[in-house]
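As you look at this complex, bear in mind that one protein chain is not there, while each of the others sits in place.
Let's look at subunit A:
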Amino acid sequence: MEPLMAVVIGILYATAIYMMLRRSIVKLVIGLMLLSNAANLLIFTSAGMTRGAPPLIPEGASEPLRQVADPLPQALVLTAIVIAFGVLSFAVVLIRRAYEIVKADDLDKMKDTDT
């Protein structure tokens, strides 16, 4: 599965970068969303993907009964998902404010600090 995911993640990165290179600020934000998702998948995939073995320990046992998926990358990705959401909501509100003031969805019109 990992080679397929590698290709998928590559495509996600490509789309994210394409969107971040647009002049439209909304597209920039969409690019950011794609990028954070792609990065999460990257971490998840690099650690190896395991089917049907969640890192859970049954009641009464002190260790998993069989080999489980690596829990550490999962914890990292979990943190990253939530942080990405925080950053995204801040960015989205920021561009809404920017749009109210500049009245344009164009990064090139936001080059002056006065406006």
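Everything below uses one rule, namely that a contact is a pair of C-beta atoms (placed from the backbone, for glycine too) under 8 Å apart; a residue touches a chain by one contact, two chains touch by 3 or more; residues count from 1.
Just so it is clear, contacts and distances are computed from a predicted model.
*Asks:* Which of "Multisubunit sodium/proton antiporter, MrpA subunit", "Dye decolorizing peroxidase", "Aspartyl/glutamyl-tRNA(Asn/Gln) amidotransferase subunit B" or "Alpha-D-ribose 1-methylphosphonate 5-phosphate C-P lyase" is the UniProt protein name of the chain not shown?
*Replies:* Answer from the UniProt record of the missing subunit chain: "Multisubunit sodium/proton antiporter, MrpA subunit".
*Asks:* With the missing chain put back, which residues of subunit A would touch it? List them for me.
*Replies:* 1-24, 26-28, 30, 33-34, 37-38, 40-42, 44-59, 61-64, 68-72, 74-75, 77-79, 81-90, 92-94, 96-97, 99-101, 105-108, 111-112, 114-115
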